[in-house]
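The complex appears here without one of its protein chains, the remainder shown in place.
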Amino acid sequence: MNTTGIFPISAVVFVLAALPFGPLSNTMLNFLSFAMIITLAAQGWNILAGLGGQFSFGHAAFFGTGAYAMAVLQMRFGINPWLAFPIAMIAAGAVGFAIGFLSFRARLRGSYFALVTLAFAEVFRILANTWNFTGGAAGVLVPLKSDPTQMQFGDKRWFFWLALACVTGALFVTHALVRSRLGAHLVAVRENEDAARALGVDALAVKLQAITLSASITGAAGCLYVQKFLYLDANLAYGTWISVEALLAPIVGGLGTVLGPLVGTLVLLGLGETSKTVFAKITGGAVPGIDLVVLGVLLIGCVAIAPRGIMGLVRRRAKA
Amino acid sequence: MSAALLQVRAVTKRFGGLVAVDDASLDVAAGSITGLIGPNGAGKTTLFAVIAGFEAPSAGRVALLGDDITDTPAHVRAQAGIARTFQIVQPFAGLSVLENIRVGAYLRHRHRAAATASAVAVARAVGLDQMLEKPASTLTVAGRKRLELARALATEPKLLLLDEVLAGLNPSEIRDMIPVIRKVRDDGVSILIVEHVMQAVMQLCDVVYVLAQGRMIAHGAPGVVARDTAVIEAYLGHGAAARMQSQQSIAASVPHA
Partner (left out) sequence: MLKLDILLSAVANGLMTGAVYALIALGLTLVYGVLHIINFANGAMLTTAMYGVLLAHSVAGIDPYVAVFFLTPLFFAFGYAIQRWVIGPASHGDDNNILLVTLGLAIILENALLAIFHSDTRSIDVPYGFSVIEVGTLLLSVPRLIAFAAALAVALLLALVLTGTDTGKAIRAVAKEKTGAMLAGIDVEHIYAVTFGIGAACLAIAACLLMPTFVVNPRTGNAFVLVAFTIVVLGGMGSIAGALVGGLIIGVVESLSGLAFGESLGQIGIFLLFIVVLLVRPTGLFGAKA
């Protein structure tokens, strides 16, 4: 597999980090911050599905667990968000391990794995919606304290840089993973599990490590989401929207590539916003859902003609 | 005499009502090439799967260097030194030749550089060093068979299980492959080989076991086994041995002109 080098990764990160120094509107900054959160969720998904070949339709289970842990640790236990962040990531990773243990041990794969992850996310959604501990249907509100020690920033650029730092971390983790023994094992299991076992690969252990890492990265996205919007309910945390965003971005950007989730998210969200604006102009009013119609078409188009996504197209160009 | 490297004792494998392997035993002596032959459907591949840990036997034991490994999962057996190839080649199709072999090499080498170096060395030994960057999916049948062998060798096994690595090759490709296999043994890897290509079995094997309808019907030196009445009948049908003998005696009784 082609691996993206350190240089292009660093270049992309530097360009993104420099953006807020330019004349950037508040709307644009919010858009970019949100894009970083989705990218992080998608990077988590990409490790399990892109490298490991296990297509989860329920990454909301990890996003939501990270988000709820972040919110509840602050609100119920008064824990500082900087400390709550890693704890929440561990919690999301633990949920990933548990779901992985149950489903991989039962040898679920393909559609069965997709369905069971979807069902787990739904169970979490219903529980969070009814349980008082998580605020029930009313949700959890994190009070506004514009204080960096509370991971809240008066200057919105700082939140963007924080989110970008997380994305950068995930980029380098993915880069290292692709070049590591675990990465090679993961790809081998994706390509042919029996052949991998014959070569001494413990397929169950490899998949479990992948889903745990994947879940904690997507869980980190949930943490950032809470700190950005300071509000959470069950449909935001465990809803299908985030499972879908997390899988759309890598597929559009380039499944299993290091930069795919980032490229895919920017394209998806950009295209979504553009189509909303364009259709609103044409019809003279907001058209709900039209952005997602466009993204659905894009998803089918990518599967049909660009199986390696945008990164694949870029590479083919570069080679030609 | 020291114990055999691999000991298979009274292994039986049933699938529902079907008995695929019935009370079969065999030994692979250290440093040997041992052959396993038999008609189609005799249970050779099933016995292989039991030895490699891909199927659990219904009864019987498997031991490597005296250690019982009957209940050991496949990947742990690979760590213990058993490597196998598949009758139907199973390349990691999306990966390059080097990446394929490196998956095997990672078993003994944790670090990328060491694993790569080891993979390249193995590729050279089996004659794949000219196509390291090629996608595995673009290899010819002969190339895939070599890749299958290379990946297994990269795990640095004590015992190599070869499941019909010569099937599907043309005579000249078979001639090229035989010295490669012999070289593997000379480098200290013991080999158990399932093969239909008799010429290769005769040339390579020190000992041959014959499996028919799940039962081990004969074993010994290749030349001896090939003349065994039960073996001939298993391959050619009941009465074949008698017919062959009578033909030979007729031929012998014809006076030379």
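Chains here go by letter, A and B, matching the order in which they are written, and residues are numbered from 1 within each.
Definition applied: a contact is a pair of C-beta atoms (placed from the backbone, for glycine too) under 8 Å apart; a residue touches a chain by one contact, two chains touch by 3 or more.
The structure presented is a predicted model; accordingly, all values stated were derived computationally and were not measured.
Trainee: Looking at the whole complex, which visible chains does the left-out chain touch?
Mentor: So, taking every chain into account, the missing one touches A.
Trainee: Using the touch definition from the top, which of A:A17, A:L230, A:V244 or A:L271 touches the missing chain?
Mentor: The missing chain is touched by A:V244.
Trainee: Out of A:I47, A:L118, A:L269 or A:M311, which residue would touch the omitted chain in the full complex?
Mentor: Per the contact definition at the top, the residue touching the missing chain is A:L118.
Trainee: For the chain left out of this view, which of A:L24, A:L271 or A:L299 touches it?
Mentor: Checking each option in A:L24, A:L271 or A:L299, the one touching the absent chain turns out to be A:L299.
Trainee: Could you please point out the chain A residues that touch the chain left off the display?
Mentor: 53, 55, 57, 102-103, 106-108, 110-112, 114-116, 118-120, 122-123, 126-127, 129-130, 240, 244, 247, 251, 287-293, 295-297, 299-300, 303-304, 307
Simple rule for what comes next: only the chains that are shown with their structure count from here on.
Trainee: Give, as an integer number of Å, the spacing between the C-alpha centres of chain B and chain A.
Mentor: Those two chain centres are 46 Å apart.
Trainee: So in the complex, which bits of chain A are touching chain B?
Mentor: Contacts found on chain A: 1, 179-181, 184-185, 187-188, 190-192, 194-203.
Trainee: Can you tell me which positions in chain B touch chain A when the two form their complex?
Mentor: Listed in rising order, the residues are 52, 54, 73-76, 78-79, 83-84, 86, 90-96, 99, 102-104, 106-107, 110-112, 115, 151-152, 154-155.
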